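The complex appears here minus one protein chain, its other protein chains still in place.
In this document, chain identifiers A, B and C correspond to the written order of the chains, with residue numbering beginning at 1 in each.
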Amino acid sequence: MSGESILVKLQKIDRRYLYWILFIGLAIPFIRPIGLPIAVTPSTLSLYNELKTLQPGDVVLLNEAFGVGGIPECMPATAASTKIILRQGAKLIFVSPYVDYQILWARLQELVPDFAQKEYGKDYVFLGFYAGLEAAVAQLGANIRTVFPTDAYGTPLDQIEMMKNVNSARDIRLVLSGDTGDWCDYYIRQWHTNYGTPVGEIGIAMLGSSYMPHYRAGVLFGMSVGSRGGAEMEKLIGEPGSATVTMDSINVSHLLVIAAVILANIGMLSARGKGGK
Amino acid sequence: MAYPTDLFGLSGLWFQWLLLLMVYSYVLYKETPAYRFAEHLYIGITMAISLMVAIGNVTRIAIRPLMAGEVIYVIPLILGFAMYALLISEYRWVSRYPIAILVGAGFGLGMRGVLIPNLLSQVISTIRPPTGNAPIDWFTFVYVAIGTICAITYFLLTYEHTGALSYPTRIGRWIIMIGLGVYFANTVLFRMSMLAGRAQFFLQVLKIIPM
Amino acid sequence: MAVIVAGRLMAFVLMVVAFALFYLFMYLGKGGMKIKVRTLPAMAAIPEAVGRAAEMGKPIYYTPGIAGNLNDPTQGPQVLASISIMGYILRECIKSGVRLDAFVPIQDALPLVEETMRMAFLAEGKPDEFDLDMIHFQSEQSPYLSATLGYFQRQRPASNILIGGFYYESVIMGEAGNAIGAFQIGGTANTHQMPFMVATCDYMLLSEELYAAGATISEDPHMLGSIKGEDIIKFAFLALIAVGFLLGLGRITSLIDILRM
Partner (left out) sequence: MSSIFQRQVVYLVTAIIVAIMFIDFFFFETSTWIGEQVQTWGMVIYNIAMGLGAIRMMMSHGKVIQRRSTNWQYSGMLVGLFALTLITGLVGYASTGDPQSNSLYDWIFSNPYVSLDATFYAMTGFYIFSAAYRAFRARNIDAALLLMAGCIVLLTNAPIGEVIWNQIPIVGRWFLDYGQVPAMRTFMMVGAFGLLAYGLRALLGREKGYYGEVAGGK
């Protein structure tokens, strides 16, 4: 009966073996890239198209609601979007509710060389960190200056050229929310519902599912989902980056997950076929 | 990000690498003293960092405006410190007041916040006729509407799922299962890119791949 | 009707109708109307979770999740609902002499958890047995997760109760709890964590069930009445969707225009 015992074993492989295989499987493509083609999904395309409609002088609020852990997922699409925003001649406001905000801002500047051609205070501004979840987002919409009397470097907003006429959500053309959690919801509820500000989402993959109804309902103008969305944005602007490389690891890991699921099901079905349960 | 060359950067980088090993020892092997070290280190420093962030926030949001003459900010400061009444057994109840504010704000914002996006907008997008006229568009329209109806009946709490209700609730269960499966699988993507990011970092520190 | 902000009229009507219905059925419930609430398996499993811990002589792990503070509109109410449920579980634990370790990473919820615990011990006539060390605080998400993982392996709790607002940690806690063979009851209204709780927990409170759980176990007619009210408003919405669907088949969108007022 050794055959059956193997089938039974397939159903209960020690988790640690699975973990080792996974970690090694994820690492290999970084050493030997595969490079499979990527198709662009409609929600990413909508995001790209809307950003392309930005006019010079439009103000975009970029909310980076993820920690350093979220960089592989959210940063590629954020960087690509920022490139589009700056190239369209629009102005950018950077805010973040995460304590890692300085690292995020530094990383974004590294990834977007266009900042070098733009002028701080005139084309973009780094307001920095804010606390207080949805309540803070509501306040930000009502009056930016109550949340950020100054930018992250301590300069009062009234002394910053591009902020002179920006007081509330009404003065902002659109919001891009990069997040790992509910921040997009906050902006939908507090900005889109109250002021009609268009909201776009750059989220981790799992938010793709929760925000899909919002995208379908037209509440979100576009959505980039996870590192896949990042890879798609990189493709749309024609500049492959880190997300494109990560897609190989994703491929391997997905195949491993499917292999594990198949093994477990073969084990279960065969055991059941032989009268087991 | 370039590979650091100074002691400050190098020590940090290798310490990060070691911590990665310590934490993953829990996953790949078992709970070890190394994991315990990383765990306690992390809890200790994060507590201090959270406290620093909180001090910065309170100063920025309340103390500075107060200094500038906005007396109203005395109220939240008093309420905030009323939380500490919890430490004195006779006056423990005083801490209920700041909590009443928080709970009130949470319920108030929450209840008013779900009405449009979670209820009305969802109904509207369920019943909005498809823009296209292809069979798949109509199939989707019917699937979403009927699916939503059945899934909602699954949540009826004062009726047993028997008799006439047994059919829609069973379909509702299937619809929910499909939703959960899609959600689960979609999340795999996200989790894996995070972990791939760590695997990449692991190799970068060892200089197997460039940083 | 210019009094109400344009675009929010229907929201206002909805809220008034909902509250009126809830209140009406609370009143009817008090007046003796028979209301039977479907048993929620997760709530029915609590005695099993406690019994298991008593038998094994091991503690129970409880957490309201990390997702947000009390004034967070999405997460705060979930945390509150969770604390209500904890009070009930704790009383069962005290009766059976089981220790409950509460991991609470939300600082503003600490007073509530502490008070609820004190009251539970008092209600069971054992106020001296309350020990502050039953409450474990960590600031932020990942430290809380790291402490939980360490606790799982070192203390090996018999049952884990994960009810409240969760984020990414739910799948790790669920799987790590499963690995130590703990009996697990989960619950959340955060859609993004439901699949993992369903996959890793033995029983689970999905979405609305989390809020209703407290009411279903109580015998308070007011509480039960409001649950009935919820069902009635669900029927109203079902009818609304059904009518809208039929109109939609004929490409008529007048209902949508009304709902957007």
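Following the convention adopted for this analysis, a contact is a pair of C-beta atoms (placed from the backbone, for glycine too) under 8 Å apart; a residue touches a chain by one contact, two chains touch by 3 or more.
All values derive from a computational prediction rather than experimental measurement.
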{"item": "Touched by the hidden chain, restricted to displayed chains", "value": "A, B, C"}
{"item": "Touch criterion as defined above, residue of B:3, B:29, B:143 or B:167 at the omitted chain", "value": "B:143"}
{"item": "Sites on subunit C contacted by the missing partner chain, in the whole complex", "value": "3-5, 8, 11-12, 15, 18-19, 22-23, 26, 69-71, 77, 80-81, 83-88, 90-92, 107-108, 110-112, 115-116, 119-120, 123, 132-133, 135-140, 142, 145-146, 154, 168-169, 171-172, 174-176, 178, 189, 191, 194, 196, 198-200, 206-212, 214-215, 217-218, 220, 222-223, 226-227, 229-230, 233-234, 237"}
{"item": "For subunit A, residues in touch with the removed chain", "value": "13, 15, 18-19, 22-23, 26, 36-39, 41-42, 67-71, 100, 102-103, 131-132, 135-136, 138-139, 141-143, 146, 154, 168, 194-195, 205, 208-210, 212-213, 216, 226, 228, 247, 250-251, 253-258, 260-261, 263-265, 268-269"}
{"item": "Residues belonging to subunit B that touch the chain removed from view", "value": "8, 11-13, 15-16, 19-20, 23-24, 27, 36-58, 61-62, 72-73, 75-77, 79-81, 83-84, 86-87, 93, 96-112, 114-115, 118-119, 122-123, 126, 136, 140, 143-144, 147-148, 150-152, 154-155, 172-189, 191-192, 194-198"}
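We take it that only the chains that are shown with their structure count from here on.
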{"item": "Chain closest to the middle, measuring from C-alpha centroids that were averaged per chain", "value": "B"}
{"item": "CA centroid of subunit A to CA centroid of subunit C, Å", "value": "29"}
{"item": "Between subunit A and subunit B, centroid-to-centroid distance (C-alpha), Å", "value": "14"}
{"item": "Residues of subunit C whose C-beta touches two or more other chains", "value": "69, 71-74, 168, 191-192"}
{"item": "For subunit B, residues contacting two or more additional chains", "value": "105, 109, 113, 116, 124, 183, 187"}
{"item": "Interfacial residue positions of subunit B with respect to subunit C in the complex", "value": "23, 26, 30-31, 35-36, 38-39, 42-43, 46-47, 50-51, 83, 86, 92, 95-96, 98-99, 101-103, 105-113, 115-116, 119-120, 123-124, 126-129, 141-142, 145-146, 148-149, 152-153, 155-161, 180-181, 183-184, 187, 191"}
{"item": "In the complex, subunit C residues that touch subunit A", "value": "67-69, 71-75, 167-168, 175, 179, 191-192"}
{"item": "Contact set on subunit C toward subunit B in their complex", "value": "7-8, 10-11, 14-15, 35-38, 69-74, 76-77, 80, 108, 110-112, 114-115, 138-140, 142-143, 146-147, 149-150, 153-154, 168, 171, 191-192, 194-196, 198-199, 206-209, 212, 216, 227-228, 230-231, 234, 237-238, 240-242, 244-245, 247-249, 251-253, 255-256, 259-260"}
